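Here is the structure we will look at, set down as structure tokens.
All protein chains but one are shown at their positions in the complex.
The block that comes next holds chain A.
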Amino acid sequence: MRARLGGLPTFVLLLGAAYCLFPVAWVVVAATKSTGELFATTTLSVGSSLAANLGELHGYRDGVFWQWMANSALYAGVGALLSAALSGVTGYALAKYSFRGRGLIFNALIAGVLVPAVVLAIPQYLLMSKIGLTDTYLSVLLPSVVSPYGIYLARVYAAAAVPEDVVEAARTDGAGEARILGSIALPMMVPGLVTVFLFQFVSIWNNFMLPYIMLGDDGKFPVTLGLYTMLKQGNTTPALYTLVVTGSLVSVLPLIALFLTLQRYWRIDLLSGAVKA
């Protein structure tokens, strides 16, 4: 009984882990290869050109790669921070006050979750270009800040984590609503807001279409878009493939580090509705 339970299931689980780690292992190995080696040697044999590849990546068009990395960090970091703050304030208000229009606002937001990005992207582009904001950092940042999904999560979390009695007590003691929100409610919501931040960080970092449509100047590209344009040129300049591979590795390392550090803060129970206060 014990063997049957422990053996095969553990093997299946480890197989899944191997499948998920395989491309990451491959890119670590592939980044050590020169262009010739990339296409000639056995896939999983280590090459000798990691330093040379990194040097080339660093030198590529005056270090534009690092600019892309910095841009990604800016879009995702600042965007997610603003988004978490906005979600916290809005979610709290929707959970803790009953006011005219609450249902309408909430339903509109939920419908917003379902609207596909492209339906928004083209008119967003046109509107941005009307006010002269296309090809600016703001054109990518602004649409990332309001996250219907983040507001939904914050509302669920506020309802569960901020006790009514505490709010009432503060009110009786004469605290203003803004003060209750800032000093009592938001601090209680921090674990939920960290989740919102992480979700938004990943989704902004992953967002391809928005910068693809909004940006023309490759100095403002996030790293995903930058690497994509390099891959496209690889058709005619195979040497770029090596740089794409090395760049992929370098771009993924901070994400993996962030993920491993923060993975226990993911409150996915929010999503499955199993929140316990």
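Note that a residue touches a chain if its C-beta (ideal position, glycine included) is under 8 Å from a C-beta of that chain, and two chains touch if they have at least 3 such contacts; residues count from 1.
Here is the rule we use: contacts and distances are computed from a predicted model.
This figure omits one chain of the complex; the name its UniProt record holds, of "DhaL domain-containing protein", "Glutamate transport system substrate-binding protein", "Carbohydrate ABC transporter membrane protein 1 (CUT1 family)" or "NADH-quinone oxidoreductase subunit F", is "Carbohydrate ABC transporter membrane protein 1 (CUT1 family)". Summarising the interface, chain A meets the missing chain with residues 2, 5-6, 9-10, 12-14, 16-17, 19-21, 23-24, 26-27, 30, 38-39, 42-44, 86-87, 89-90, 92-99, 102, 105, 108-109, 111-112, 114-120, 122-124, 126-127, 142-143, 145-146, 148, 151, 155-156, 159-160, 164, 167-168, 171-172, 177-178, 181, 202, 205-206, 208-209, 212-213, 224-225, 227-228, 231-232, 234-235, 241, 244-245, 248, 251-252, 255-256, 258-260, 263, 266, 268-269, 271-275, 277.
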